[in-house]
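With one protein chain removed, the remaining protein chains of the complex are shown where they sit.
Coming up: chain A.
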Amino acid sequence: MNGIPYAREYKVTLCHVCSYVCPEDAHECPRCDSPVHRRKPNSLTRTWAFLIAGLIFYIPANLLPVMYTTMLGSSSENTIMSGVIEFAEGGSWDIAILIFIASVVVPCIKFLVLGLMLVTCQRRSTWAMRERSRLYRFIELIGYWSMLDVLVVALVAALVQFRGLSTIEPRLGILFFGLVVVMTMLAAMTFDPRLIWDAEVEDVR
C-alpha cells in the first residue's frame, strides 16, 4: 500500500457528526456522544429498502391524479404526465420540459443511479469509482429539487381558492410523489459513498 494509510490501519474511525477521530472500537463519540460506526450501519440493506419503497410509491404517484382544477365550472383531474402533455399541447414547451425534468427525469435518474451504486458496491466492482462518487454527489444535489412538484401543487392549491370561479385542490397522487421524493432522499442519505471505495481494499471489515 502506498500513499496515505487508511484510518483502519491506525485502528481509528471518524465521528459522522463532528468528525472527531475516535478509537476503532468506540461506540459513541467521546466528544459529541453520537454513535460511531466505521461505515453507516446496514447501509446497503437500508438503501435497498428505501429505494424499493420509493419505486413502489412511484407507481401510484404517476397513475393517480395530482391536481384537481375547477375553472368556471369545468373541472379536470390531472396526473403528472397528463399535465405535462397538456402544457406541451398548449404550446408551453418550457414549462412542460421543466415539469417533466423535475417530476419524471430526476426521480428516474435517482432510481437508476442508486440502483447502480448498490449493485456495483455489492459486487465490489472497481469500475469507474471516481465517476460513481461524482454521480453520488450529483444525486444528493438534485435530491432537493425533486420536491418542486409538491411545492408547486401546495402553493397553487393554497393560492387559487376563488370559490365558484376557480379552485385547485391537491389529489392523492401528489402525496405519493412526495413519498417517492422522501424515500429517494432517505435512500441517498443511508447510502455510504465510502462503500464505493471499499472495493479498493481486499479485506474490508
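In this section, a residue touches a chain if its C-beta (ideal position, glycine included) is under 8 Å from a C-beta of that chain, and two chains touch if they have at least 3 such contacts; residues count from 1.
One rule holds for everything that comes next: contacts and distances are computed from a predicted model.
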* **Identity of the absent chain, which is to be given by its UniProt protein name, from "MCE family protein", "Na+/H+ antiporter subunit D", "Glycolate oxidase" or "Imidazole glycerol phosphate synthase subunit HisF"** => "MCE family protein"
* **Residue touching the undisplayed chain, where the options are A:4, A:72 or A:141** => A:72
* To do: Give the residue, chosen from A:49, A:81 or A:199, that touches the chain omitted from the document.
  => A:49
* Over the whole complex, note the residues of chain A touching the chain we left out. => 11-12, 20-21, 23, 25, 27, 42, 45-46, 49-50, 52-54, 56-57, 59-60, 72-76, 179, 183, 190
